[in-house]
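Here's the structure we're looking at; comments come further down.
The other protein chains are all here in position, but one chain of the complex has been omitted.
Moving on, here comes chain A:
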């Protein structure tokens, strides 16, 4: 056991930090928020630094690393609320293609992702209010015979992160009637197709825009089907676990920064003739922020490790991560606003950027409540088998 980041992980974090700082740090996110598209240029640089290749297997020109490595990097990305579909591409799409893809699909997508030529996202929801898996409704009608099979996708996906800034979206659709995840198949859909159109939604988090993706009778061949027909559900669940852990890793990095901001302000800002950080109302609130951040970070590392190692409790650990971190990290950002008094309640103070990100993630891919439900079921099953 050595439950720390390795020296290599720390080096990556350091390099990433220097790089993002040199590009303007959180101003990248602010520019994106102000309506500029910083993703295209930024992505090329991320690719130059090989970040897009991290989770791509060695034989497809990648580094063959897993969630731990990625989480270490995403922590730094989260500190700057870095725009771009890095979690979507590296934590969700690449592992799905790696694990489910045919040789042809892998060599079609993975080396291009590694090179930075291909960005990916994932489309699960068909309804903004219906939780998963019920929220997966789009049908994909199967046509033709063996060898000439085609699928016709029809419907509008919603809450698709960065759809307009990505080349391929992995779409969850139903190929037959079924309960829950049964009957769900996954398709790799190219976004530049005429039948596919992305419309920007009014996302709470302007740094990470969401899109509606309308698919108007798109016919794709069997080579777009990722993994078993009707049987994409369990891989999708694992992919969403990776997504949640990756997203939480970003929030942990942001929370680390929020603690720093509170400590800086608590030391500099004086009221009543003394630094406000000396008042225990502020000091203890900040200590609690740190404890919650460290706890969430510990869960992220554990879950990332368990996912990489295929540990039997990997899904449970991912559920625990989301269940624990979603509201607690959200509160960390809110507490940072409060620690800054009136200054905290301004557009200029960074906490609102993080706060909105945390709120956007909260129910996405499963609320903490839904994850607590999963967690208990998994725990009970594990106890029965003990």
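Throughout what follows, a residue touches a chain if its C-beta (ideal position, glycine included) is under 8 Å from a C-beta of that chain, and two chains touch if they have at least 3 such contacts; residues count from 1.
Note that contacts and distances are computed from a predicted model.
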Can you pick, from "(2Fe-2S)-binding protein", "Ferredoxin--nitrite reductase", "Acyl-CoA dehydrogenase" or "NADH-ubiquinone oxidoreductase chain B", the UniProt name of the chain not shown?
"Acyl-CoA dehydrogenase"
Check the options A:148, A:179, A:280 or A:385 and report the residue that touches the missing chain.
A:280
Missing-chain contact among A:266, A:334 or A:366 belongs to A:266
Even though one chain is not shown, chain A touches it at residues 1-6, 9, 68, 259, 263, 266-267, 274-275, 277-278, 280, 282-284, 286-288, 290-291, 294-296, 298-299, 301-302, 305-306, 309, 317, 320-321, 323-324, 369, 371-373, 375-376, 379-380, 383
